[in-house]
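One structure, as structure tokens, below. Some questions next.
Selected chains from the complex are presented in situ; the others are not included.
Residue numbering begins at 1 within each chain, and the chains themselves are lettered A and B in the order written.
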């Protein structure tokens, strides 16, 4: 039972002072990071040709390590009071989002008959990059940003809805203006939406743009409104950050009778 | 009279607890939403070819429902004290902005002799999307954003005027610099304005840009000033949000004698 407990401790988040567990954490994260790099450079044809064999070996080792880690977690989880129970506890662990991602990242490797080509298989492995959210150093900052987004949720949803309205209206407008002159570029409203997104976000690839006078006039007004797409969320988030920081600074008021936060 | 009152209640904004009215509200909004989707996908030629008949049927049903709703509102409005009076009340309701939009959205369907082609007719139906402003859940956020815009109205108008000046000056400047070298792209000041908008909003499609040294120099300065077009309204709105939030937090001061807000 001691080995099982130690295994669970080692593969879980490291407690302060537990050097072995910390080392494992860092090794796994490094391996994930290396996997990301490998997936990226492996997509370059010339690299694949030269170092393909080496990268394949690295891939097999990675999947082996990830599998080992996955099995070890599943085997040892019963010592944790959240996942106790031989079957029930393991099923509960199995459906934890992080564990599901881990499974999705390694499973296709064992199921070649699924017909997933090697490339997609590797890109799926990129999912493990989400493990980075476990790095606890930036928890305070992450919580601050999360707190800001939550406290401004309603405003941000409203801004998103306004943006959605603007997107639908502007693409319909441009479609009506440009469809007859540029039947290929503005072939349909969804096609005009691609233009709308590129304009409202001010990306402006230049693959599609209005050429009629009326179209250009509408596009100008839409582009200027698009500037508001930056100003509104920025203003809201800026105000949110200031609020959150001031809130965190204030001493929490405690009820003198029950000791709870007011 | 009871039926009339109930009709008015049902088609108006739902009171808390009125499940039938709420169900109608949600149904109408869903139908509007589906109409928006239909208008968008119906503009795709391949979809139109395959599902044209189905979409036409859906359109006829939608217009029928919207007409029914419109007539029901006009018939039942007399029970509301704001619109009482058989003729006078209905005329007052008729000119309510929301009702006018509803009419514009369905009328062209009944007036084919107006010569509006089917496409425009459908795009007009998109106007009903404005009904979404009736969803009251986001009223608090909407009011906050409205309050910010109103309290900063003067600053925002001034920034718009400055932008307008910058637009006129920069397009005239670029027109003078580039007209001789690119007589097609910079054919007139309005054409140069299209360039100005694309540059000041940092969209930059790349369909028109200066090629002379002087033109590039001017364009560089204008592009950098364009960054200010983002910074100014963002700063103003950000300050507005902080002010508005602080104002809403402060307890309102009530006069102890008359009970009115100070």
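To be clear about the criterion, a residue touches a chain if its C-beta (ideal position, glycine included) is under 8 Å from a C-beta of that chain, and two chains touch if they have at least 3 such contacts.
On a predicted model such as this, the values are computed, not experimentally measured, just so you know.
Number of identical chains making up the complete complex in this structure, 2 of which are shown: 4.
Following the convention adopted for this analysis, only the chains that are shown with their structure count from here on.
Rotation angle relating chain A to chain B: 90°, from a CA superposition, given to the nearest 5.
If you average the CA atoms of chain A and of chain B, the two centres end up 32 Å from each other.
Within the complex formed with chain A, the residues of chain B that make contact are 36, 39-41, 43-45, 119-120, 123, 126, 129-130, 132, 138, 140-142, 144-145, 148, 163, 193-194, 197-198, 201-207, 229-230, 233-234, 237-238, 240-242, 245. Per the touch definition, chain A reaches chain B in the complex via residues 154-155, 157-159, 161, 165, 168-169, 172-173, 175-176, 179, 187-190, 193, 198-199, 202-206, 209, 216, 219-220, 223-224, 226-228, 230-232, 234-236, 238-239, 242-243.
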